[in-house]
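One protein chain is absent from this view; the other protein chains keep their places.
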Amino acid sequence: MTTTLAIAACAVPFVAGDYYTSFATEIAITVLMLSSYRIVVLTGEWSFAHVVLQGAGAYTAAIMVKDHGASFPISLVAGSIVAAAIAAVLSMPLLKMRGFYFLMGTFAAAEAIRLLWRKFTYFGGTRGFSGISAPYFDFGGVQIDFGRSANYYFLTLAVVAACLVLLWRLERSRLGKVWKTIEQQDVLAQSVGIDTRRYRRIAFVIAAAFAGIAGVLLAYAFGSVTPNRFSLNFALYLMIWAIVGGTRTFFGVIVGGIVLMAFDESLRFAEQLRPGVYGVILILVMLFWPQGLERLIGWTGLYGRGVSKAAPVSSEGGA
Amino acid sequence: MPILSLHEVTKAFGGLVAVNRATFSVEPGSIHGLIGPNGAGKTTLFSLITGFYRPTMGRVELDGEDITRLSTSARARKGLVRTFQGTVLFSDLTVEENIANGMLAESSSPWTDWLFESPASRSSRQERAAAIMDYARLSDLRNVGAKDLSHGQQRVLGIAIALAAKPRLLLLDEPFTGMTASEKNRLAEMLRRIREDGATIVLVEHDMRTVMRLCDVITVLNFGSVLTEGTPEQVRRHPEVMAAYLGSAA
Amino acid sequence: MIELRNLSVHYGRAIAVNDVSLSFPSGTVNCIIGSNGAGKSTILRTISGLVRPSSGQIVFEGEPIQNLTPKQIVERGIAHVPEGRHVFPELTVEENLKIGAYLRADAAAVKRDFDAICGAFPRLAERRKQFANTLSGGEQQMLAIGRAIMAAPRLVLMDEPSMGLSPVMVATMGDIIRSINAEGRSVLLVEQNANVALSLSEDAAVLEQGRISLAGKAALMKDDEHVRVAYIGV
Amino acid sequence: MSRINLHLTRRQALVGAVATTSALAMPSVLRAANKIVKVGALAPLTGDLALWGIPAKNGAEVWANQVNKTGGINVKGERYDVQVVSFDGAYVAEKTLQGARAFVDQDVKYTMVIGGDDWSALQDFSNRNKMLTSTLYVSDLNPTSKYLLAPVEVHPFYFGLGVEYLRKVEPNLKTAALCAQDDITGRTSLAYWRAGFDAHGFEIVSDAYFDNSTTDFAPIVSSMLQAKPDTVCIDTTYPSVALLLVEQLFTQGYKGRILHAGLELLPDMVARTSKEFMEGSIAFFPRFDDPNINASANGFSDAAGFYKQFEKQFPKQWNNTSWEFPGCLEVWKQGVETAGTFEPDDLLASLKANPPKHIFGAARWWGKELFGIDNALVGNWPIVAVKNGSVEIVEIGDQAAWFEAHKAIVEKRFREEKLMPDQKR
Partner (left out) sequence: MQFLVETVLNSAMASASTALVVVGLALIFGVMRIENFAHGELYMVGAYATWLFGTSFGAGYWVGFAAAILVTAVLGAAIEILLLRRLRNNPMGALIVTIGVLLILQTGAAWFFGINSNLLVDAPVSGVLSLGGFNMPWHRIVVIAAAVLILTALTVILRTTKFGWALRAVAQDKDAANLQGISIGRISMSAMALSAALAGAAGSLMAPIVRISPFMGQPVIITAFIVIILGGIGSMEGAIVAAVIYSTFFTFVSVYFDTTIANVAGLCLMLAVLIVKPSGLMGKAQKV
C-alpha cells in the first residue's frame, strides 16, 4: 500500500501538468500537517492552534530568508524549532484545559498570535511576506532550481516522506504507545504512573515541530506568507479532514486529506456553489461513515482493532 | 513505619462531607481491607489515597513522606498503584499489550528509546510481561483482545496491568465483584502471592466472605468516618459493624 | 403485578442479569436483595426501559412491556426512583416534583398530589424554592420518591433508598415506603440493606451474580442463614 | 418581483459558466472563423472576498462578449475572439498559484487578479513564466515584478486631488478624522489621505483602523466624532461598510464633509440620511449610468453600453470591480493591437513605448519613486461630488502632477506605514 502510494506520488509530475504538480505539492504539505496533527489527536484532544504553529514555521522561514538570507535547510530547522518553542510556551496554560475548553483555548492563543502578525510590520503586517525565492542548490556543477514546480515537488515529497517515516516510528515507539494509552484510558494511564499532562505537552510540541516544517515548505512553495492563510477556516479544514479520514490509523488522516482535497478540487465546475456541495458531502460522509473513511477502506485490520472505548471512570481535569 | 498513613483526611463536596477525618495506617506486607456499606465513602477515600481527589483537609503519607499534593501519576511512580472498579482496560489491545502498557511510565531508559527501542530493553520488558502473565495465569491468553476476555479474566488483567507498574502498595477497588467462586479463590491466591513477593495490598471490597478470609487488618467505614479497625475476628464481632451492614431493623 | 420471565441482560459481552424469573403480587412491598454488582439495579433499569433485555420478557399487569420506551412505561404506571437519587440538581424542589407529573394532563389532580406530597414531606415543603442540590442526602431521597409519586404510579421501583442514610433517616424511609404502599401502590425495592428491606417486604428474592439464589416470603428469609452468609460471610 | 427575475438570470449565468468551462476542457471546439485568445480572471469566487471577484469576473465576460460581437481583437489583421477563463483563487496563495499554473497550461495570455494576498504568491511565478498580469492594487507593484501592471485604478493616487479640491471649495475646513479597514488597501489609502491632508493644511484629529470582522460601527464613529472633525474620510472600506459608517455619522449628529473613494451605495446613503447630509461629499468614481459617462470615461469603449449590458446580464451585481477588470482588458487590447502580438516581452515593450489610453483619457507609465517600477498607468482622474443626491464630475485632476508636488510628504507617510519598496517584506 505504502509502495503504491509512493510510486503514485513520484509519478505525478511526469504524467500531469504543472497545475497538478502544484496541487500535489499542496497535498503533500497538507498530509504532513495532518499526520502531525494526529499526534495531538492521539492524546485525545483537538486543537485549533496547529495551523498557526505552521504559520510560525512559515514566518520564521520568511524572516530567515528575507533578513538573513538563510538557505533552505537552515530555514527548515529554524522553522521547526520556532514552532516547537511557541508550542512549548503555549502548552503551559493550554494543557490545563480539556475538551472543548482546550479547543477554544488553542483558538484564542492561536488567533492572538495571528492578529499580532497582522499588527506588527516586522511580520509584514496585513500583507505578510512575498517574494521568498525558491531554493537553488548547486552541488559542484549539478544545479537544481527548485523554483520549477516538479523539482520543488520532489523536494517537498522527500521532506514530507522523511517526516512521515519519523512520525511512523514515533507512533510505534514508547512515546507513541504512551499517547495512545492516554487517549484510550486516561485514568488508567495515570494510575500506572504516566504523567498525562506532560505527555500531552510533549505531543503538542512535537506536533508543532512538524507543523513548523510544513510551514517552511509552504512558505517556499508559494513564495509568500500572509496572515490570512492561517485563519480559523484553515484550522477547521484540518480538523474536518482528520475526522472525515479517521484518526485511528496512520493512514486515516492522510486518506481523509487527499480524498477531500481532491473532491474540493474536482468540484471547481460548481464555481460559486462549491462550498455548499462540499458541505453536502461532509454531511453525507458523517451520516453514512461516521467513523471516518479509514473504516470504509478497511485498513483498520492493519493494526488497531475496533473502536469501542470504555467510558472513563474518572478524570483529573473534567470536561 | 507504616507504608501508608492517613491523618484526619476529609473531603467535602459542597456541603456534603463524603469522608470525615479518616485516620488509619497500613502496615507493610499486609493485606488491609477497607469495608463499609454502600455510600460509606470508600470510593471517595480510595480516590483521595490515589490522588484523583485532593482532600479538603488532612494528610496522606507514603513511607512517611507527605504525598497529599502529588498527582496520581507521581504517586504511581512512587509505587502506589491502583486498579479500578469495573473493567477499565485498554480494551482494543491484547492481553500482552495491556500489560506492556503498564510499564510505559518507566523513565530509566535513555531518550533514544523514545524513537527506537533498544533490543535489550525490549527483551527485558517482554520478559517481565511474560513473568506477570505467568503470575496472573494469563499466558495462554496473551494474544487475546482484552474485550474478548471473560469478566473474571478482565479483572485479573486489570491487576496484572497494575503489577506491571511495579507497585509497592497496590490498591484494589472491589476486585472480586462479579467473579465466580473458583475465580475468587484463584484471585485470593494470587493476592497472597503478591503479598509474599513483598507488596502491600489495600483492598476495598464488598464480598465480606473474601475480605474476612483474606485480610490481616480491616478498617470499617461508615458515613465517611472510620467506625472501627481490627482483625477480621474483631471486626466480625463488633456490634456496630453488624448494624451498619444489615441496617438497624426499622 | 410484575413478572420477569427468563430475563437476561448483557452489557456488551458481560452478562449482568442471567435468566431471572420472578413474580411479585400487586399491592404489596417486595424486594430484591443482594450485594453490590449482583445485577439488582440492572433489573430495575430494564423494567423502566432504560436498558433493553437481551432475552426474556417483562410482564406488567398482564402485558409485556420489555419493548416499550421509558415514556410509555411511565404512562403504564411504573415510576422509578433511581439509585443515588438523581434529582435534578439545578431545578428547585417544586420543579423537581412537578416534573414527576410531566406526562399527566389533569392539572387539578396534579395539584392535589403535589399538596399531598408537601403534606407528607414537610421538609420538602419548607425547601420548595431551593435548588435540589442544596438538600441533604435524606431530603434528596425524599424528593426523588416524591417525584416518582407525582407520576401517579401503580408500581414504584426503588433502587437502594437507604443508601448513605443515617439509621434515623433509614427508619423514616421505611415509614415513607409503608405509607406509599398504604395508598395502594405496589413497591419493588432493591436493597443491599437486607434488614430494612426484608422487614418492609412481603416477598423477597436474593440476587447473586445476576441469578436468583433464593426467593420466598420475606419474613421467613429474615433469619435465613444463607442471607447472613451471603452478606457478611459469618 | 425583481428578485425572482434575478435568480433566473443567475442560474442562466451558471449554466453559461459551466458551458464555458466544459468548452475549455475540450481542446478544439468548432467555432466561427475567428481564432481564440484566452484571458484569465484569477479572483476569489467563493468566500467573503467573492464580493470583489464575482462582479469582476462577470464584468470581464460581458466585456469579452461585447468585443467579440464587434469583431474581436485585431492582431496584424488576424481576428481573435476573447475567451474569459476563470479560476477561484479563494484569495489564498496556494490556490491562486495553482490557478496561475492552470492558466499557463491553458495558454492564457493575460491574467487579472484583484491584488494583495492573491498576487503575493504569483510574483516569482510570473517572472519565470512571463505571465502578464494586471492588479487593482497598485501597492503590489515592485521592482522585481516585471510583468505586473496596474493599468486601471491607481488607487489611492486620486485622494490627493480630492483633498486639494476640497481645500479649494471649502477653505474653512481645518480638521479631519480618518478610518479604514485594517488591511493592505486600507493602510495604503490612509497613508495617502494623510499625505493629502498634510499637504493642504488639515489637522488629523482622529486616525484609526478597524478590523475586517467589525460588525457595529457606532463605537468607531463615536470615537472619531469625539475629536470634532470637519471632514471624515472612510477609505478604504467595503461599500456596505461605508454605508453603515455614513449612517452612523448622520445619527450621531455629524455635520461636516465625507470622503470616500466609491460612494457606491449613494442612493441608499441618501435614503438613510438625507440629501442635505450627503451634499458635497467627495468621491472619485463617476457612475456608469451617468449620461455623460462615455465622454468622461473615454478610454473605455462605450462605457454606457457596457453598463447597460452588465445590468441586463447580472442585475444588481454591479460594483467597481465590474468595470475594472474590463478596464484592464481595454488597456491590454490596445496594447495587443498596437504591438501586433500576444508575446509578453514584445507586448510589454510596446506598451511601455506607446502608453495606451487609460479609462479617463491619456496616461503615462509611472510609479518608480513609490514602487520602484514604472508599471502603473497614471493619467487624469475625475473628482466627483454629491449634488442633490447623486454624483457629478466636478473636476479632472492630474494624479502624477499632484504627487510630484507633494512627493516628500507622501514618502514620509508611506514610510510610516512601511509601504516603501525598500520596506516591503
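Which chain is which? They are A, B, C and D, in the order written, and residues in each are numbered from 1.
What we mean here is this: a contact is a pair of C-beta atoms (placed from the backbone, for glycine too) under 8 Å apart; a residue touches a chain by one contact, two chains touch by 3 or more.
Given the structure is predicted, the values throughout are model-derived calculations rather than measurements.
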Original post:
From the list D:N74, D:Q252 or D:N354, which touches the chain that is not on show?
Top reply: D:Q252
Subject >> Touch with the omitted chain, as defined above, among D:V82, D:M131, D:A199 or D:V241 >> reply: D:V241
**OP:** Identify the residues of chain D touching the omitted chain, counting contacts across the whole complex.
**Re:** 1, 3, 6-7, 10, 46-48, 50-51, 54-55, 182, 208-211, 213-216, 218-220, 222-223, 226, 238-241, 243-244, 251-253, 264-265, 268, 271-272, 316-317, 319
**OP:** Spell out the interface residues on chain C facing the chain that's missing from view.
**Re:** 48-50, 69-71, 74-75, 79-80, 82, 86-91, 95, 98-100, 102-103, 147, 151
Subject >> Touching residues on chain A - with respect to the absent chain >> reply: 46, 93, 96-98, 100-101, 104-105, 107-109, 111-112, 115-116, 118-119, 232, 236, 240, 243-244, 272-283, 285-287, 290, 313-315, 317-319
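Note that in this section only the chains that are shown with their structure count from here on.
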Original post:
Taking every chain's C-alpha mean, which one sits closest to the mean of all protein C-alpha atoms?
Top reply: A
Original post:
Does A-B or B-C have the larger number of C-beta pairs in contact?
Top reply: A-B
Subject >> Between chain A and chain B, centroid-to-centroid distance (C-alpha), Å >> reply: 41
Subject >> Distance between chain centroids, defined by C-alpha means - chain B, chain C (Å) >> reply: 32
Original post:
Can you list the chain C residues in contact with two or more other chains?
Top reply: 12
Original post:
Listing for chain D: what residues touch at least two other chains?
Top reply: none
**OP:** Could you classify the connectivity of these chains, where an edge means two chains touch, as line, ring, star, complete or other?
**Re:** line
**OP:** Can you identify all of the chain pairs that touch?
**Re:** A-B, A-D, B-C
**OP:** Using the touch definition up top, name the residues of chain A that touch chain D in the complex.
**Re:** 17-19, 21-23, 26, 62, 66, 118, 121, 123-131, 133-134, 147, 149, 218, 221-226, 228-229, 268-269, 271-275
Original post:
chain C touches which residues of chain B in the complex?
Top reply: 14-16, 37-40, 87, 147-148, 151, 174, 177-178, 180, 206-213, 223, 236, 242-243, 245-250
Original post:
Which chain C residues qualify as touching chain B in the complex?
Top reply: 12-15, 35-37, 133-134, 136-137, 160, 162-167, 170-171, 173-175, 192-196, 199-200, 209, 229, 231-234
